[in-house]
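The next block holds one structure in the form of structure tokens; read it before the comments.
In this view, the complex is presented without one of its protein chains, the others remaining in place.
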Amino acid sequence: MAYFNLNGKKAYYEVHGESDRTLVILNGIMMSTSSWLPFIPMLKRTAQVVLVDFFDQGKSEYMTENYTQAIQVELVEALLDALDLQQVTLLGISYGGEVAMKCRSSRVSQLILANTTAHTDQTLTAIGDSWVYAAETFDGSVFFKATIPPIYSKGFYNDRIEWLNDREKQFKKAFKPEWYQGFIRLVRSAESHDERKKLSEIQMPVLIISAEEDVITPPQCQNDLNASISDSKLVIIKHCGHAAMYEKPTEFFSLVVGFMLCGQDQFTL
Amino acid sequence: MAYFNLNGKKAYYEVHGESDRTLVILNGIMMSTSSWLPFIPMLKRTAQVVLVDFFDQGKSEYMTENYTQAIQVELVEALLDALDLQQVTLLGISYGGEVAMKCRSSRVSQLILANTTAHTDQTLTAIGDSWVYAAETFDGSVFFKATIPPIYSKGFYNDRIEWLNDREKQFKKAFKPEWYQGFIRLVRSAESHDERKKLSEIQMPVLIISAEEDVITPPQCQNDLNASISDSKLVIIKHCGHAAMYEKPTEFFSLVVGFMLCGQDQFTL
Amino acid sequence: MAYFNLNGKKAYYEVHGESDRTLVILNGIMMSTSSWLPFIPMLKRTAQVVLVDFFDQGKSEYMTENYTQAIQVELVEALLDALDLQQVTLLGISYGGEVAMKCRSSRVSQLILANTTAHTDQTLTAIGDSWVYAAETFDGSVFFKATIPPIYSKGFYNDRIEWLNDREKQFKKAFKPEWYQGFIRLVRSAESHDERKKLSEIQMPVLIISAEEDVITPPQCQNDLNASISDSKLVIIKHCGHAAMYEKPTEFFSLVVGFMLCGQDQFTL
Partner (left out) sequence: MAYFNLNGKKAYYEVHGESDRTLVILNGIMMSTSSWLPFIPMLKRTAQVVLVDFFDQGKSEYMTENYTQAIQVELVEALLDALDLQQVTLLGISYGGEVAMKCRSSRVSQLILANTTAHTDQTLTAIGDSWVYAAETFDGSVFFKATIPPIYSKGFYNDRIEWLNDREKQFKKAFKPEWYQGFIRLVRSAESHDERKKLSEIQMPVLIISAEEDVITPPQCQNDLNASISDSKLVIIKHCGHAAMYEKPTEFFSLVVGFMLCGQDQFTL
């Protein structure tokens, strides 16, 4: 609903609701602000929700050169400043989690890292390469088959095959060459992601959400995050793939909303 | 803070806070209302909290004869009626979860079943027998060593050994013969627990919480519950044993509070 | 080293060693008889080893029309007859396991099913589609990136990246259009695979090998097989992906060789 300017580039964001709690959500690589709309009515009951499209995503400006995730981190920190947000819960899934773990803004007081990883390893690089090959065809079916099946669990994919076939048709219509080129740059921007040695800098409470059947960033990745972050909590959603907020929204958002409300409490047993 | 009468027996309960949401909590077998006190300040921010001691537990009346869990179910349903509670979230852990899944009161609109099981199988019967043997010694150290190590994860037990050694000393002082006899009857009352064929009757939303390293009611038990209940959600707390609310309070109560707030939402994707 | 004729089509097979035990090995979809050569010296110490290329694989005849796995089952059964083999241990991995579980030859007395599944579900169909798209480019790099990263575990892929980069170069040289067309037909032949209702017919001892990090046919697939076969044993190789015989050869072949030697024993405890 609004744009702000960063270094001459337009970035799109949305603010939903009013509350003394603020939840800022960072998208996965194939998502956009609109991906979260089904959940806004529920989330608004607990917090003000801020959505944002990364550069090369949704309604934010498309780039022309390659870059690293540093520009997305800058975007998020600039947005927090622009809106003068305080005591923010910052939630990032997948690519958004990689950006979230790099934010060092003192405006953030809680972090939720969902289905994400501390670094882009060789497997993830190769997955990225295969997605780039598929994107370079500019063919929605090829792209869909290369990218979508691995982001859902087998159970979901089998149960929801008609919905997924519909999505495949939408893909064919929806995406323009510009979108695919943006997607390719986003993939490339994550290739150098390696935050492993800096995770010890994170001092705030962190909730890590893992999905049992995630094959893009498998539970081992979140286990490694959990071992490296000093004040982290790790929970696994059962029978769930990488796109956890679609597959298991109640489980996913119960964790998010609950952690916003209880994550700062200290208990003396 | 109050008692009510059921069939001539006194039952103790506590009501904390005021809210249009109500959370009723049912204890595990070795717990009592006081076990939840560290979490009340946090929970009160979201819901009115009702605690209750089962018969043979805490400040409720001690029995003299054996019985089944049916009397505890009756106690819970009578309490819901006595307080005229509506739209209740009923949370039960372990023994409390076994009772919770048997409640059919229309006053309950959400169920949270934590580290519990649909039936007392041969292994659980044998664990119960070994606990009874230990209780019959009326010796706090013997009882502690037989019952406490298996309810925590290895990680917690190793990290918190001093706290646990203190607890062992408290056990020696705290428990009177009457307590041990009540404990033995509670164990016996769970022996006939078998709700497997009735789980399909549960129509409300159910959150199932599992603890990865629970060896009393291992994750397979919650997996089985999840497969038998029509509208259930299953989440696993990582690196956590049976006494999950003590080992991982933030994870445990984030799920509880989040599910109270989001568990009824339907999402159209 | 030899060919035999089935319905006018040539099929290639190899026989290694002499022994009163016989191990017949069925390839995965991207493999051929030559894939097993590094293991022959070791296997020959325990058994005569028979390797065979499926139609559209290695040195067997390439087809021109589509078909189902039934022709591969016929090929295997015909080979067992042609060589007059008795008391055979039949080992199949992935596609080879799908064929193996359909063999009903009385010449087979033990089955070893490795990293395979009872049916081609929607996820596996979609993976197949994405592989077909990649194959249709006839571009070794595109094909490699689409098919190879998911068949290894993250640990192996990261540790062996140089070896894998070499393999990618070999792919570019090795595969001719004919090979890719054969590969596509092999994928298509597996689409109708659904043996779920017939697994109860298998009466012989069956060893099921699962790889913890297999994302093509994840452990749940082998769990399902194990639940449906009356006399089956299930073992999981830790930190291992789909191509288990390459990633963890000692673990894989210890199981194979050990089961050949002990799988028929009955123990009275």
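Going in written order, the chains are labelled A, B and C, and every chain counts its residues from 1.
Here is the rule we go by: a contact is a pair of C-beta atoms (placed from the backbone, for glycine too) under 8 Å apart; a residue touches a chain by one contact, two chains touch by 3 or more.
In this text the structure is predicted, and so the values were computed from the model without any measurement.
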| item | value |
| --- | --- |
| Chains in view that touch the one left out, judged over the entire complex | B, C |
| Option from B:A134, B:A190, B:A211 or B:M260 whose C-beta touches the chain left out | B:A134 |
| Contacting the left-out chain in the complete assembly, out of B:E77, B:D121 or B:E191 | B:D121 |
| Omitted-chain contact residue, chosen from C:T64, C:S106, C:Q203 or C:T250 | C:T250 |
| Positions on chain C contacted by the hidden chain, ascending | 38-39, 41-42, 45-46, 163, 205, 207, 210, 212, 223, 226, 233-239, 246, 248-251, 253-259, 261-263, 265, 267-269 |
| For chain B, the residues touching the chain missing from this view | 121-123, 126-127, 129-130, 133-134, 137, 141-142, 145-146, 148-150, 152, 154, 157-158, 161, 164, 213, 215, 218, 220 |
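As a working rule, only the chains that are shown with their structure count from here on.
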| item | value |
| --- | --- |
| Shortest chain-hopping distance from chain B out to chain C | 2 |
| Chain at maximum distance from chain B, centres defined as averaged CA atoms | C |
| Chain occupying the middle, per Cα centroid | A |
| Separation of mean Cα positions, chain B and chain A [Å, integer] | 36 |
| Chain A: positions in contact with at least two other chains | none |
